[in-house]
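All protein chains but one are shown at their positions in the complex.
To keep things simple, chains are lettered A and B as they appear, and every chain counts its residues starting from 1.
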Amino acid sequence: VTRPVIALLTDYGAGSEHVGALHAVVARACPAADRIDLAHDIPPGDVRRGAVVLARLAPLLPPGAIVVAVVDPGVGGERRGLAIGLHAGGALVGPDNGLLAPAAGRLGADRAWALPTPPGVPATFHGRDVFAPAAAALALGAAPLGTPIDPAGIVRPHLPAPRVAAGRLEATVLGADRFGNVELLAGPEDLAAAGIGIGDAVRVDPAGAGPVHAATVARTFSDVPSGALLVHVDSSGAVAVALNGGDAAARLGAATGAPLAITTAGGARPAI
Amino acid sequence: VTRPVIALLTDYGAGSEHVGALHAVVARACPAADRIDLAHDIPPGDVRRGAVVLARLAPLLPPGAIVVAVVDPGVGGERRGLAIGLHAGGALVGPDNGLLAPAAGRLGADRAWALPTPPGVPATFHGRDVFAPAAAALALGAAPLGTPIDPAGIVRPHLPAPRVAAGRLEATVLGADRFGNVELLAGPEDLAAAGIGIGDAVRVDPAGAGPVHAATVARTFSDVPSGALLVHVDSSGAVAVALNGGDAAARLGAATGAPLAITTAGGARPAI
Partner (left out) sequence: VTRPVIALLTDYGAGSEHVGALHAVVARACPAADRIDLAHDIPPGDVRRGAVVLARLAPLLPPGAIVVAVVDPGVGGERRGLAIGLHAGGALVGPDNGLLAPAAGRLGADRAWALPTPPGVPATFHGRDVFAPAAAALALGAAPLGTPIDPAGIVRPHLPAPRVAAGRLEATVLGADRFGNVELLAGPEDLAAAGIGIGDAVRVDPAGAGPVHAATVARTFSDVPSGALLVHVDSSGAVAVALNGGDAAARLGAATGAPLAITTAGGARPAI
């Protein structure tokens, strides 16, 4: 007999009482569940980052896992609540604001429901009051929870496509992790399309946020000297800029959502 | 058969070795327990904040849950250690410094014991050395653990009452969360007593910490324009000041423990 799995992804902050409330609500409604903290440090309100991270992590979970995902700056407003049933079993539960769509796309969405907001529920904590209870009910085998809707109609996040030219890749900064790795909305196929490969000397231009920097396209941190910048395909399959032994985000000053360009040939601005 | 539940609330910081030590001690002494992290980001030594958060979260837990709560700036000094048996089963375990009293009051305290400090225990980590072991022992059905005491005699935290007048509510700032929501020691009944209601234009005065700000009393963030301040009753039932799409604590400069006034009529200071 396997226990149900309920996984949590939020922007509530690790160790916050809001995360604790989700755990308590799930444990009370579904005591047998194995609760997994997927991520709680999504920057507040950054739906795009949450959506990308969720799409990476959800496929790693045990089959049948139910995910509660809450990055929900529009809570209490018009956006719908969603439960999405997945091909291989399991479900995604959260706001219909783009957060769930990439994971649903990757895992295959069978069915979806718009979740009702129970009367009398406070307007600002649907994680505790709507989504966690819905996930626990699903884990217990509850019948569909709301109004069936077309999975094709759920909101998708805005993920700007990279701009590729010979020797140049310009992409949007998704964000940075604790180590200061700057992740871009671009993959190895985009680097390849730009003709940029391992060993190339490149310039990294954070588009007005600061000076242009020299970097090397490499496989991993230790392929460049300590203190040097590298461009690599990170463990999630994204193009990223890192600093061996340091914090690339701090050095570059690259802001989440801003464009960043990687060029092989002499760019318009000199590198430092 | 249900597994015992042991929940943890501390000011140790999420991801810290101190939290890990509690988990390890509980897992070793009571391997079947479901351990729940309620909160670990209580500001260091802020017993009042810990007490209010614990009183919110404890009622969400499964019946019979045992809570280890440690915000304990006086560890190693004269304060007693406590275990409090609750009406509905379960217990609260932690220092007798005010941290446990509001939760015990809400859940109903049946019995209480002063916990002995075993000889040879280091003076500064009673969470690991006294409280977690006591919680595990309770979960395993151990008999009372120390000296019976009167639950009515446990230390209560100082929670200053709000000051209410027509068109004016002045209350103490409990603190701010990750989103910058500023929570007050006041409830909807206090707003009502001041005659302040949804839709009112108000001024928010952080009492010398900065200028007076204009705000609107609203139900939720999206009821005001992006970048505007609102006064609302938050998901915990507390009066709070928030900023739609931003950080109210940073804008107001309101300090934990300081007074903050909300007024409908022209206050003594002009709003910005």
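Just so it is clear, a contact is a pair of C-beta atoms (placed from the backbone, for glycine too) under 8 Å apart; a residue touches a chain by one contact, two chains touch by 3 or more.
Please read all numbers here as calculations on a predicted model, not as lab measurements.
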Interface residues of subunit B (partner: the chain not displayed): 11-21, 23-25, 27-28, 31, 44-45, 73-78, 122-125, 128-129
Interface with the undisplayed chain - residues on subunit A: 2-3, 5, 7, 9, 13-15, 19, 34, 36-41, 53, 56-57, 60-63, 65, 177-179, 219-223, 232-235, 237, 245
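Assume only the chains that are shown with their structure count from here on.
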Euclidean distance of C-alpha centroids - subunit A vs subunit B, Å: 30
